[in-house]
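Only a single protein chain was left out; the remaining protein chains are all shown in position.
The block that comes next holds chain A.
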Amino acid sequence: MVDRTIENFDCGHRACGGCGASSAVRMILKGAGENTIVVSPTGCLEVFSTPYPETAWKTPWIHSLFENASAVASGVEAALKKQGRLGKEKVLVIGGDGATVDIGMLCISGAFERGHDFTYVCYDNEAYMNTGIQRSGATPYDADTTTSPSGVCSTGNNRPKKDLPQILVAHGSPYVATATMAYPMDLMKKVEKAMNTQGPCYIQVHAPCCTGWGYDGAKTMEIGRMAVECGLWPCYEIVDGKLTSVKKVKRVPVDEYLKAQKRFRHLFKPTRNDAEIAKIQAIADANAAKYGIDIE
């Protein structure tokens, strides 16, 4: 096991108090171990951790653009391989959901198809937070964002989350997992596993955003756990295309999770929108059926 006392993501960065992504990154680096080179796309993480001339990264880190982290990582990996450094040093991408499921898809798909030996971790705060809470392909159904606002003619984001883990399973990735910053040990173990698996691995990490989702920053862990407990965030591992582990829960209705966040407020005020809440419940039920998360 890697040394969990290492702190490669240092204090002093500019994340909001209660930022799920910054905690996730700290744990991800503990899971990844000492000899990790990190590539990050543009996004909140890059901006709050590297205002020149300061940096929160105690491990080598590179940012180039919003879309190309996995292509940059491909180059880093190829260079390490050629120099005989690969293995001793490992490559890790940490990117937001927008960079991952939307604009970076081409580069991710290419890198996974080519089979580079690196791990891609997406911290999924379910919107473009850096530019002010616009919807991404990972924004959940009915969430209110600045580009999918709720209104007289809208109940918020009208599409379900894009299932990138399954897309990358279809690319033949040897290790695909979901995790949440609300279960740190599980997250660290999964990252460690991915880093020790040859080939391109992917982990999507639920990372609540107090600013974007509208809740008190002290509640990030709680909100994270609620997502798992209602079935909207299944935590699983897929090894060589086969589901090998699932976090089982005694499922609760989605209501409490939704109610706790301003992004879903329009489903309850001025009147409760039973039809829409039922659709979200159906998404959780489908997750439960697909991944078998229910404790019988």
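Before moving on, here are some points about what is shown:
Please note the rule applied: contacts are C-beta pairs under 8 Å (C-beta built on N, C-alpha and C of every residue); 3 or more make two chains touch, one makes a residue touch a chain; residues count from 1.
Criterion: contacts and distances are computed from a predicted model.
According to its UniProt record, the chain left out of view corresponds to "Pyruvate synthase subunit PorA" among "Na+/H+ antiporter subunit D", "Rnf electron transport complex subunit RnfD", "Pyruvate synthase subunit PorA" or "Transcriptional regulator, XRE family".
For the options A:Lys58, A:Arg159 or A:Lys262, the residue in contact with the chain missing from this view is A:Lys58. For chain A, the residues touching the chain absent from view are 34-37, 39, 46-47, 50-53, 55, 57-65, 67-68, 71-83, 89, 106-107, 109-111, 113-114.
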